[in-house]
Structure formats: C-alpha cells, structure tokens
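Removed: one protein chain of the complex. Kept in place: all other protein chains.
Residue numbering begins at 1 within each chain, and the chains themselves are lettered A, B and C in the order written.
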Amino acid sequence: NPTPLIFAYDHQQDPVHGSMGEAEALADIPQALLRGDTLHWPNPSELEVVRHYTRLSQRNFSIDTHFYPLGSCTMKYNPRIAHEGAMLAGFARLHPQTPAPAMQGLLGILWELQEWLAAVTGMAAVSLTPAAGAQGELAGVAMIRAYHHTRGDHQRKRMLIPTAAHGTNPASARMAGFTVVEIPNGPDGDLDLAALDAALGPDTAGIMLTNPSTLGVFERQIVQIAERVHGAGGLLYYDGANLNAILGRVRPGDMGFDVMHLNLHKTLATPHGGGGPGAGAVAVRERLLPFLPQPRVARDGQDRYRWLDAGDLPASIGRLSAHAGNIGVLLRAHAYLRRLGREGVERVSRYAALNANYLLKRLQAAGFQAAFPERRASHEFILSVADLQRENGIRALDVAKRLLDYGIHAPTVYFPQLVPECLLIEPTETESKATLDRFVEVMQRIRQEALETPRLLREAPHHLPVGRLDEALAARRLDVADRG
Amino acid sequence: NPTPLIFAYDHQQDPVHGSMGEAEALADIPQALLRGDTLHWPNPSELEVVRHYTRLSQRNFSIDTHFYPLGSCTMKYNPRIAHEGAMLAGFARLHPQTPAPAMQGLLGILWELQEWLAAVTGMAAVSLTPAAGAQGELAGVAMIRAYHHTRGDHQRKRMLIPTAAHGTNPASARMAGFTVVEIPNGPDGDLDLAALDAALGPDTAGIMLTNPSTLGVFERQIVQIAERVHGAGGLLYYDGANLNAILGRVRPGDMGFDVMHLNLHKTLATPHGGGGPGAGAVAVRERLLPFLPQPRVARDGQDRYRWLDAGDLPASIGRLSAHAGNIGVLLRAHAYLRRLGREGVERVSRYAALNANYLLKRLQAAGFQAAFPERRASHEFILSVADLQRENGIRALDVAKRLLDYGIHAPTVYFPQLVPECLLIEPTETESKATLDRFVEVMQRIRQEALETPRLLREAPHHLPVGRLDEALAARRLDVADRG
Amino acid sequence: MPYIPHGPDEVAQMQAAIGIADLDALFDEVPAQLGSHDLLLPLGLGEMALRREMEERAAANIPLRCFAGGGAYAHHIPAIVWEIAGRGELYTAYTPYQAEASQGTLQILYEYQSFLTRLTETEVANASLYDGASALAEACLMALRLRGEGKAILVPENLLPAWRQVLDSILGWQEIPLLGVPYDRQTGRMRLPEGDSDSAALIIPQINAFGGLEAVDTLTDWAHARRMLAIAVVNPLALAILKAPGAWGRQGADLVVGEGQALGIPLSAGGPFFGFLTCRKAHVRQMPGRLVARTVDAQEREGFCLTLQAREQHIRRGKATSNICTNQGLMVTAATVHMAALGGDGLRRAAVTCHAQARRLRDLLADVPGTRFPFPGPFFHEFVLRLPRSARAVRDALLERGILAGICLADWGMGEAGDLLVCVTELASDEDLLDYRDALLVTLKDLPA
Partner (left out) sequence: MPYIPHGPDEVAQMQAAIGIADLDALFDEVPAQLGSHDLLLPLGLGEMALRREMEERAAANIPLRCFAGGGAYAHHIPAIVWEIAGRGELYTAYTPYQAEASQGTLQILYEYQSFLTRLTETEVANASLYDGASALAEACLMALRLRGEGKAILVPENLLPAWRQVLDSILGWQEIPLLGVPYDRQTGRMRLPEGDSDSAALIIPQINAFGGLEAVDTLTDWAHARRMLAIAVVNPLALAILKAPGAWGRQGADLVVGEGQALGIPLSAGGPFFGFLTCRKAHVRQMPGRLVARTVDAQEREGFCLTLQAREQHIRRGKATSNICTNQGLMVTAATVHMAALGGDGLRRAAVTCHAQARRLRDLLADVPGTRFPFPGPFFHEFVLRLPRSARAVRDALLERGILAGICLADWGMGEAGDLLVCVTELASDEDLLDYRDALLVTLKDLPA
C-alpha cells in the first residue's frame, strides 16, 4: 500500500477566485499579468497534511532512528538544543536587512564562530557565507585564482587533484575557470610524489587535497607535498570533508594549507536534513585574507559588531548568495562548539578514530578485506568485497542493500572509485561500542549469507516499504513531476 | 527484534558519587538521611535516548498517523498551533505561586475560557480546575452533595445512573459518598422511564446522564427526565464525554442539567497524550455556583484578573489538586475555541454527526448490524457482530485486532456492555469522506474474511510489531517493573 | 472551516447516502425546544492571528528568575525531552487499550514504572495520577482499604497546605477523619504523635513544607509499631541523594507518593504535572490507576499491555479502586525521557547542585542584616528565611527587579509575616544568587520597617 501523493487530498471548497473580494483586490493589476485559474493544487485538511507527512517521515532511515555509517558524510548526532536555539524567534524572525545595531546578538555569535573556526583550523581568518561544502570549495579556488591574478600570474590555470578526490573538487575547480590535472595515489594510499613533481610547473595554480584522504588514511607526506607545491608557486586547498578525523588535534594551517572549507553539517554536527542545508565556511591564511567572500562580521571596540561588505572588502572575490549564507546552520554550529568547548572538541577526533579503527579490526577478523590493511584507519576506512564478487557475484551494492534489511544504513559504496567493490565506512564518535558490535555481527551474518544464500543479497532489501528500485526505468521514463 | 529497555544503555562513567565535590556538598545532611549508591540507573548517551524513544514512538498508532475511530473518545485532530502556544516560555515557565499581577496574560485566558465554556454549555459559571473528566465528575457530584447538605438534605444518598453509563460515573459517585442505583435503558436506547420513576424518592441525590447517551443516540425524553428528577428534589449531572455530538447546537443547561463536566481533551481537541493529561472543567447553574471547586479566576474592572480561592469561595467544595489544574491543557482548549470561534464551534457537531451517520449507513449496507437501526446516530454509533459470533465464533475483539492490520485503530469494543459483541465507532468531524470510505472498504473485507478465513481474524494482528498479547499471563506474572 | 475537511461536493454525496436534505436533519431526534440559542463566542481567528495573540498574552506574563518552590520547581529540561514527548505518535495517541498498536506508549510506561520503583525502592508503580496532592489522597484511600475503612489518617501539620486542602476535599466527602500531627516550632519538623490512635496510616513528608528533612526512619518505625501504614511523600529528584522510602526504618515505607513535576515537566503555572504512587506487590490489588506489565504473544515475542484492569472503573465501575480514567500519560512520557536523558549521573548531579546552590544562597543571605533562619536542621533545596519586614512587601519589591523571591508563608496561613520560603535549583547561577542577595539588601534598606 504505497502512500498516495499529497495531490490526492483535494476537497474542492467554495471558490476563492473569481470571488468578488479577490477581483476587487487585484483590480489594479493588468489582466495580462494575472494567472487566472490555472493553478492545479490540492486543498488537504490540516490533519491530512500532518498524517501524510508524518507517515512519510517514518519511511526514512535517519541518525535519530538508525546507525548510519555513511563514509565521508560524518553522520554524527545532531544536538537538539542547537535546533531549539536556532529556531528562537529572536533569530528566526530577523530580516536580513535589519540594521546591525538591531541584530547585535546574532552578529556576536557569527563573529565568535569566525574566530573559533580560525582557531580549530589554524588559519588567519574565516568567511561563513558559503552555503555548503561545494560552494566553499568554489570560493576557495576562486580565492586562489584571485591571488594569482593579483600577482599577475594569469597563466596559473591548472589545478592538481588526486584521482580519489571527492567529485566536487574537480567540478569546483572547473567552475572557477581552472583545468584539472589528476594525480594518482600510490598503493599505500599516499599521493604519488613523482607524479606530483611531474605535474608541477609555472602553470600550477595549486592542489586540492583532503587529509585524511578519501582512502581513509592520513597522507603522511603532507609536509613534503606542501613544500613542493609552494615551491612551484602553487597554493594548497584543504577539502574539509574529513576534518572530523583530526578535529582539535591537527590543524590544516599547520600542515601547510593556504585555504580550506569546513563542512559544518558534518564536522560540527548540524543536521543534513535529507540533503541539506549545509554550511561551508572558508578559512584562509593571512595572504588570502583580502580575497575572502563577503559579507563577514567585524568587531569594533568592545562587543559592537557590524557587517563587512563590498565597501570594506575591495579585493573580495565577491558574494556567493543574496544574503549572508546559511545563518540558521551557523547558529547550530556555534551552539555545538559552545557546548563542547576546547576539551570536547579535542575528544571528537580521538573517539571518531577509536570507533573506526575498532570497527576495522573487528571486520577484518570477521573475514572482510581492508583496502589498506597495513594502514591506520582515520575516522573511516574502506573494505572491498571484490572477493565476494569473484566468488559468487555479490557486489558492494548487494551488501549495502542487505544491510538496510537489518535496520542499518548502508556505508558509501563505489567511492572512491579506484577501490573495486568498496564500502567506505564511517561510524563517527557518537556511536556506542554496542552499536558497532551489532554492526559487526550483522556484517558477519551478511557475509555468511553471501556465501550460502547469495540471492538473499541480490534481491535485497526485503523488509523495507519498497524493494530495489528500477533506476534505469526511472531515467528512461523521467517521471519527475506529477502533472495531475 | 524487540526494542531493548532503556536500561540496556549504560556506559559506566567515572564515578560521580563518592567524589570529593559531592561529599563536601552533602556534608550538612546526616548520613542516615542519604541514599548511598543504591540507585540502579542507566547512563545512555543523548543519541541513544533520542533513537530509543523515536523508534518506540513509531510503534504507536495515533491521530497523527492513523484513523482512530475509538468510540466515546472523540479522537479528533489536535491542532499543533495550540501546542506551540502552550509551550511558549511565557506560559511554560510560570511558577504557580507567581503573584497575579505578574501573570495577567495567563489569567485573562483562563477567565475567557471560563466564560466561553459557560456559553457553550448554557451554564452560569465554570471552574477549570478538574484534571480530567473523572475528576470533573467527582467535583460535580461533590457539589450535588454539598447542595443537599447545605439544605439539610443529608438523607439524599442515592445517585441514579443508567446501566450503560461510563464506568467513571458510578465510581465517582461512590468516591463522593453516594450509593449507586442503576436504571436500565429501554430497547430503543432511551431511558426506562418507569424504572426511573420507581427509583426516585426522598433519598435521591440526583441522576448522572450523558446525552447523547453511550448508546450513540440522543435521549429524546430528556426534558421529561429533568422534570421528574427535579420534581423529586434531585439534581441532574451531565457527563460531558459526548458533548462533541451537540457542541454549539444543544446546551446541557437548556436540557435541564444542573452541573456537568467537559472533557477538553475530547471536545476541545487537546491531545490525549497516550493516556492524558486531560482537563475536566465543571460548569454549573446558578444554584450550584457557590460550591464550585477552587481556584477560579475573576475579572476585577477592566482587564485585571485575580485568583479566587478559599477566602473568596467559602462554600466551595474545596481544592482538587495542589495548584490550579492542568493549565497547559486549558491553554490548548482556549486556543482551539479562539481559532474556531462561534461559527467553527457550531460546525463541529454538524460534521461529527454527518460523519457518524454516513458511516453507519454505509456499514449497514455492507451487512453490519446496527444496535439501534431505527435511530439516528449521534456522533458515534454501535454495531454488533453477534451474528458473526453465532455463525463462526468471530468476536468483536477479533474484528478490532484485524482492523489494526489494515492500519486503522480499532473502535471501542465491549462497551457499552449491554450490547453483545459491540463496536462503538466515533469517526469525529476532522476525518474526511475518503478516510471513511476506506474504513468501509476495510470493514467489508474483514467481514468477508470472517466468513471465509476466520482464523485470519482470530489470530490477528499479523502485521504489527507484536501479535496478540497474552494478557492472562501478564496478570499472573505481574512483571510490572524491570528490576535490573 | 478550520480542521473540517469536507468540501461541498462531499457533503452532498454524504447527505444523499444518509438520505437527508440538510445537516440539520441529523438532529431531528432532538426535541425542538432545545435547539436554539445564541452562542456567545467571539468570531474565530486565523492561525496567524491566533499565534500573535498567544505570543502577546504569553509576553504579558512577566519573566522572573524563580526562587519559589512549594511543590513546583524550576529545573532544566533537556531539549530532547519535549521534542520527543511532542512527537505526534506519542502526543496524539489515546490510552493504550489496543496493546499491539500501542507498544511505544506501553513500553515507555513500563520503563517509567521501572524507573520509579528503582528510585523509591519499592516494587510497583502505577502509570500516574493527576498530581502529587491527589495522589496522596488516593494513597490514603488505598491505606483505608488495606487497614479497614472507618479509621483515621494521621496528617502532619507541616505538610504543604494545598495538599492538606486536597485531602480535606477528597477524603472529606467520604467523611474520613484526618488527625493532625503537630510540628516542633523550633525545628519545623514533625513531632511523634502522642498516644496510640487507631489510625490506618501516618503520612511522612520528606521534604516538609518548610523545606526541612524529617527523621524518616524513626517515623516509619513508629507507624509500623502501631500497625499503621507509613505513607511517604517524596520529591523524586531529591531521591537521587536522599534515602529511598523503601529503605526507611526497619521495613520501609508502605506507600510512596509524590509530585513528579521535577522530572522534566514545565512549571506551566501549576499543571499539567503528574502524581506517582508506588507500593509493595502485596498491595497492588488495592492500587488505583493504570498498570503496565510485560508479557509475550503467541510466538513468545515480548510485548507490553495494561494489566489488572479489574481494579479500574471501566471494568469494576462503582467498586473500582478509584474513579480515575484519563491520567497524565504524556507527562509520564516526558518524565521517562527526562530520567533517561539525565541518566543516573545527571540526576544525581542535578540534585547535588540544587542542594549546593541552596546552601550557597543561604550562606549569602546569612550576611544580610536582620534576616535569620527560624528552622535549623538539614534541608534539600528549600529553606525558610525570616525577614525583618513583611515578606509580601519584600517579595513584591523583588518582583520589580525580575526576581520571584519565594513564597510568603503568610499566604499559606503559616509561620510569621516575615517568613519567606526560598527555593534554589540548579537553574540558578552564582550570579543569580548574588543578584538575589544584592536585591534583598537594597530592598530591605528601602522598605519601611
């Protein structure tokens, strides 16, 4: 029994349009600009709306209901107090054009968050405006572009990016006008330094890295990489997607990065909301400071805050969205940092690493193959089920779908693409040992099923509202809107 | 996979008690009064708490997720705006001992609610303090007692109550010191007037009625009943449980009742919360006004409000709870009335009756037996499946459990007790025709199943987290607390 | 039409199915003379206007830093508590009569019962009563059922007066004698009653109306020595550090009641709160209120259901243990989440902090000229401050400074005119305590003696 669409709830009421009052109210607008009655729209009762969406919500896996070890996504607990605080009328009802003297409470928070993010990244300054990680990346590489252009280095058009990087890296570089040069990783997961050297040159704009890398290991040569890229006149961009692995322990600034973004909706526990919103604050070293996107917040004297915009920031790369970014997300991130404080922040990476390494060890003991068995896991790690595929055609996707049947969200699959049949597993620090132990137990059972009753996996999931969906048909039919 | 108990989540932390700080802080309390370390209590993480209770919540049927035609319970939509308003800090953080000048906002609302409830009941005055319907009944019959005692009528110790009445009626009468005399109903559902006449006498304190009665029909002789009971020196108590049937249309005061309660958590759409809290405001005619329970709210001059308590109300039957009753529920009821207004309130009973009568007609057409086929349904009606029981042993309980499998909450079963194998069905006004039509369709299918595959019903439910539970075992084992 | 979904076409179809021409026909069995009146209600408001009005009226209640207690306490409630309790599946469910469709509510109630029995060290807890005071009345009725009707109840005079008033009402209608147990004017604590009354039970409030702690072991043993039941009245948060009533004296208290508000329930001007009642298993059949038990289905899967319903009014009617039906379910849900959210460590830390901050304020106030503490002896988080001025005048003056300074005992008809009952919880920061002291200093200087 599928849930009907909301459009099924339509109690035709007595007509609103065409009514005298409405016609009179709209009389001053030329008929040619008006809509007429072409809006095909339901009129559900409030109870129908509540019931419909409450029931739909129950068809989701989520952090609040399920273990969600989705690699590279840092699905940690999203504290409710942060939501409560951000929804206070004093924040939620603020118009963005409110003059600064009437929004000092908010500006003080944003200023502190800028300072704190600078502190945890080891950078000189921060702009909070990017709406998500990818927009932070775009802003970051745009700053690299602006830096080179300001110095007359217009020829620096090539951005180096590891093959294993997040897809947003090359996409962002291209949106900022760069061409992308891929650099391979070595068999131990670290970057191929020789390939790097070969790629470096006077056209090098910089390199985009995340560390720990998307391979779930810490790039041990980072200091040398920084030296070489800087030596060639390039800058280093840090993709903050994996910052949870080193939060409070290693600062990108200390590793030699010049510019970076943070995914506040990962590292700083703001919710992912079924796809967003995120917030992708960018942090830079001193030399990139003039280029930070606007607006930012400044403190004048004791506890008076104001916006910095185009007038104050003449070299800024500009504005990324109409207002100041995802303020509501920033409020949640601020609340999280305020709650954890110094000591709490330092614990994050320790326990994230503890959970990942524990899980890796136990899954290896259960017979699963690690992609980099000789390496320490960061906050996440990669398994490959290529052995199962060889043996009886079980793919990573089948394992993923079968996990859903056991009430566990699947890890990331088929990323990074260079490890065949891989599962990228990130438990995060907010999951308990008991949850990890249960995951191991389920994975063991699935491994056994893969060997004994592989069809159970290939046809999974069995216990969800729908079975495996036909994605090819979806793309072919392209039924992307109900037209009524 | 049953959900474990919360006690399973225990991460033993570094000891709190016995710690220096704690010992020092408690040093002024004699050891003999202290607990030591005998508290066996879990220490779950916040995520574990959220996940545990979020998942548990999904194991409930509720208005927000299911059609819930539970007779006599008026499971209508509970507007969310009322919840939002009642939880505002300006209400939620008010200490009950706040002096009245600092809580005028609240007192104004309570005063208005008193006025409005008097208006919809046709009574002279209202006290909002009873915490639920049953406490309202107790207060009501205690006022009848006080009235007779004040007049020296100490012999009026017998309370007349229809056999079909809610169980709270006799229980409340007894708690107020009365003995109960049961009065039967006639075959058409109306009260047996001859039996009433026979029971009336100088020891009659009064009669407790609900109208429409628990049989789902309007007591047509109510004016005569009132005359006879009043003639015998008794008073009439109106059980407000069924007020939704006549809200805004017929007032209990006009029917001759002297005192009544309202179930705000039914008629006025405050939520039932899995068992409560309710609010059971009592309303009285002028002659019972002095006896109303305290506190109440008075308006002095223009828009200045104050509490009335023992000093102001010397004849009051007294106090029912430590404070002023379930204020948070009263706020929600006030919001509901404010939202509906006069016109909206008048519509409630019309559409409640429309839904009930429509459903009755359609279910009769589907082959179900109405208990009172010749009568108009009120806001609810009774079916009997005695025919199915005779034919192949299917009981009302089996139909009820099978409905759960179809995602519909069961109607009330086996009440009123005088109709064999009965289902008491109350759709309420907030359900749509489409929902009612689906209910009919499901009931038809169940009827067919009862005839063709009765085992399907006898072993139902099949699709819920647990099957039919062994209640006898529960009472025998009496495992009512996990002792760890 | 707020909340009514019917469109005109649907109404027409439904009327046709019933065979009526208009909705008024649905009321054709109602005697004609009953149907007409003017409904004196204002016109309805849209949700937008309603929200604005509620916010304005909420804002018309002055925000105060709260130092009042007297049975209702300002505590921190974690954000998750009402987030969960407000979820539609819990907020809008009925009493769990259909067990299989109510496992969420039922398991929560079972966990609640488990928490409460562990906290009180007793064997059975019901699924809530209206509030602490009415729960005490129910406990007294239960004691009479156990010990013989017609006996009296011994009620200490340092019980919260509103609670005594509730006993006067509810027990009074059944003409049950209540015998007062006086308190020592020097300490505020109960004196042992003189003589051997033929009473069913002794009520022992730990904490008493003055915030003081009673010698509960002695009192419990005294009652038991006279074949009375000991009814403990306790603050559930305080039990994180105070001796559990199940361990009072040689046998433990028999019935334990209390106000549950301190466990995650907003003050809301006095309600909805919830009352709890716990006892030994031997007494369970005389217990009022709902009870949840763990059991199994036909496949031996564990589940929960209501049990011993034969005690209740919907089965036993006039012979039930109480008339209670609707209880305070949602409050119990919130309390359960609250107890879990705090955890054992958090609960204990909250209680210790209450006590420590109360001591700190008491120490600060000891330096205010002219004040004194009439009742020495141990306390939890509430104490009587005797002021050299009318407590009412001082309280009203402090209101102007945004402080609800406490409860005037004179408002309760107790103590002296200068007596203020002051409560301090973990919500009060050190700065709040200093502000209180300073505000009091200024006020006493300004107020005429």
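Things worth noting here:
The rule is short, and it goes like this: a residue touches a chain if its C-beta (ideal position, glycine included) is under 8 Å from a C-beta of that chain, and two chains touch if they have at least 3 such contacts.
If you're wondering where the values come from, they're calculated on a predicted model, not measured in any experiment.
Displayed chains that the missing chain touches over the full complex: A, B, C (touch as defined at the top). Across A:187, A:301, A:341 or A:373, the single residue that touches the chain missing here is A:341. Interface note: of A:88, A:194, A:315 or A:451, the residue touching the hidden chain in the full complex is A:88.
Looking at A:230, A:299 or A:362, the residue that reaches the missing chain in the full complex is A:362. Contact residues of chain C toward the unshown chain are 47-49, 51-52, 76, 78-79, 83, 86-88, 426-427, 429.
Residue-level contact of chain B with the missing chain is found at 11-14, 43-48, 50, 54, 79-81, 83-84, 89.
The definition used in the following text is that only the chains that are shown with their structure count from here on.
If each chain is reduced to the centroid of its CA atoms, chain A and chain B end up 48 Å from each other.
Per-chain CA centroids place chain B at a distance of 20 Å from chain C. Rounded to whole angstrom units, the spacing between the C-alpha centres of chain A and chain C is 46. For chain B, the set of residues that touch two or more other chains comprises 9, 46, 50, 54, 58, 63-66, 77, 79, 430-432.
For chain C, residues that reach two or more other chains under the stated contact definition are 2-6, 10, 55, 78, 80, 83, 88-89.
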